[in-house]
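Let me begin by presenting the structure, written as structure tokens, before commenting on it.
With one protein chain held back, the other chains of the complex are shown just where they sit.
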């Protein structure tokens, strides 16, 4: 084990939400990290383990105000905040040599007009944005190694992008004009905000689609798919809310191009992801369940060719929305940025049952 | 209120499963029915309210053996049994003038080869099958009024067929070669059988697709769509399991034909279903939740035209899989067959929360 | 069916919470009621079925302001509001001859000092309070028939009081100094308020005790038990939160007095409740489940004498907290107040599964 002096000094801005407590859970077990500060103006002074008693005995930190936090002393700062916070503080941290991983959307969308349309605020630091890297390690590993600012992907985009990448890169094998992602998420994706719509009595024992007319992750997925495919793709994306706490499954429907029909797609996927620590291509015909990845950083994929539809491919992708879909992926990015083995501190086995 | 003499004398074969107890719940409140007998060889002698204590004070019947049940004295017999039971007993009941409503699959598929492929048993009474009516009242109302044998639809088919009918009849408005139904069901659809896969600890707080390689409801949906459209349609159908007891939502993706793009589809649907008691076309842009129909016989629909996709239509359909998807629909069929107002005994308001 | 003229004209104040929508669900099916008005200053103008789409096709009313509502035209007004609202409006309604059923706590506690201690507000109409009747029909039936103001019981008190009444009245059979009620409630009991503690992600797949240091229903239960027993009882009451929407179970531990040990308590309970429509004494040894009463107005009881403890009696009581524990009981009270058969409009069979 390294001594403390050589560990990464980490700060967290925000931290009273679910991605915050999940960062803490994972970082508390990370052998190369020291938690330096966690900020919350509202909760300043409160031990984090009083708010999240699962951390009792594991995290001694208390929330502090941003002023006291001395975040410029950190080597990396995670923003587990609402949209707009990271961009307000980025320049100051960068000036002090601190690297930034934003779990909100400030650095996900290179097109600021699109950002402003969907997030209803101007982008305050487009120059930093231009240098920010989209934090999907499996696709951007080399750029991430040198990144100063990382826009950690949305939860839905992670499933759809890793589900489709092997079909788009290096060669487009599908009709890019006709991609459907029917996605389902657990309720923790809605965050830890006091809203009637996320009450137990509103969502338990029920199921619905939401955001059908437009969801913020649609432009994010499309921008990344466009880049992978080299063309503007046609994407239909419908998110749904599942009465479970964690977990996300995307059922992705694509049409194979004629030249793809003879390709062994299972082998293609297995080859594409063969060196990945956190992407598991399950055997052909598998039916992944979200509990197969609960509380772990693994995303599992399965391919299906429904009988009687020679050009139809169905990709199933599952992840824990709070881990691979948020805080685990952020730590995976941190590992890359600091030259650590990508899986450091992320070897947890999924909880089943 | 009619006197007892004029009430419909009803028998139930099976009745130890979820469609059985749901039939009993609804029939116990039906003003024009007397429950004559309920059979279960295994549970003969047991009061049904001992097995299903929600019925205490409402149903006094005990299970009896088929021999004791004198089903031939009934006017109508519901089969809430595994596949294959109704066809074994149908001829004898018909000979006695008893009408039959089968909640299993024996009388759903006119093509016996398809039946045998999917249900792994020969069809023992193809002549009765030929005269059987597919029990979807909104589409087959006139035929049902005179039916002697009704094949009550599967739960998934009800959502997809009612979701698409206005687009196919009288005129085909969509690309029939490219229909996708991404359907999600509560766990009660799996029945009340002792199976590891339906244990609470296996399915709670998790989500999965299943039957991706082929589900028995696929040929049923396709056969009915083929008939509605007058051509062989291309259907991709993927069912999913939601950790909730009751409820079903289908997200249906279709492509509009050029001539359909100028049609007011919302008005078309509202017109198509304007006289229906149990189909509710919600305002455009609505996002129906399964709890909006919990424990009621109503199916609610909503239409969405996602921005940027002028030819894409998304239909959302929700129902309670045990009511409109099974036992409620069976009673709706019974009402039709006996000349009662279709909604008799089915006016329950959905339970929310 | 009576004609409209003879129906009870009903108003509801509040109605955007769970007891409100449950009142609407039940009153919409009540044959002797016309819904006259439902008020919500905040939602004025909104059709109630837009907020609660389960009511689509059943309730046409829109929310109105209290000013527009003309509540003084009603024969009875239900208050489904926070504590303190009913007492502010009671005098005006009473002056107009309107009867009042308050589902909050304003008229539950005769001791205003206790009320003020627990509800943190002065009681503004102690004279009305003195004439108010505690709305537990099984114990106060005669007084309720002539009541002008009814304090509808809390959900927990209903289970504990009906669970213990046969042991206290006409004769005390238990050690009144040592009563323990370990109660468990579904989350809908917390209401439809935007609070972090009731979010799905906070309470699903978890379990806790709450209010251990003191819960508002403790003084209410104690006051009624004191009255039944004729002495000041010693009550330990610990509520717990169950990850389910509806339902409540109280496990009540008492010690039998020596003279009670020879009594057939099962027979005593059956006799005590033999004429009750909504109390079901299950066979000795039964283990009632909350789903046995889901969405129905029935409370089911079972008695247990654990082996090896001759003086220990355990009473299990289950109800739907929103029906018998709130809105159903309120309607049962209304029926009594207007001379209708007590079960009118309340014959729903519990939903299982």
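A, B and C are the chain letters, set down in written order, and residue numbers restart from 1 in every chain.
Methods note: contacts are C-beta pairs under 8 Å (C-beta built on N, C-alpha and C of every residue); 3 or more make two chains touch, one makes a residue touch a chain.
Note that the coordinates shown come from a computational prediction; the quantities given were computed from them, not determined experimentally.
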Sole residue of A:9, A:58, A:169 or A:309 that reaches the chain not shown, by the stated touch rule: A:58
Residue, one of A:177, A:285 or A:353, that touches the chain absent here: A:353
Among C:194, C:209 or C:231, residue touching the chain not depicted: C:209
Contacting the left-out chain in the complete assembly, out of C:50, C:195 or C:289: C:289
Selected residue (touches chain absent from view) among C:44, C:94, C:145 or C:238: C:238
Touching residues on subunit C - with respect to the absent chain: 180, 182, 184, 186, 201-202, 204-210, 212-214, 234, 236, 238, 240, 242-247, 249, 251, 253, 285, 287-291, 294, 304, 306-307, 309, 312, 314, 316, 318, 353
Hidden partner chain, residues of subunit A it touches: 18, 21, 25, 28-29, 52-58, 188, 192, 204-205, 245-246, 280, 282, 286, 288-289, 291-296, 298, 300, 322, 347-353
In subunit B, positions touching the absent partner: 18, 186-188, 190, 192-196, 198-205, 243-245
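Just so we're on the same page, only the chains that are shown with their structure count from here on.
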Farthest chain relative to subunit C (centres taken as mean CA coordinates): A
Centre-to-centre distance between subunit B and subunit A (centres being mean Cα positions), rounded to whole Å: 40
Separation of subunit A from subunit C, taking each centre as the mean of its C-alpha atoms, in whole Å: 46
Junction residues of subunit B - those touching two or more other chains: 204-205, 245-246, 288-289, 291, 294, 353
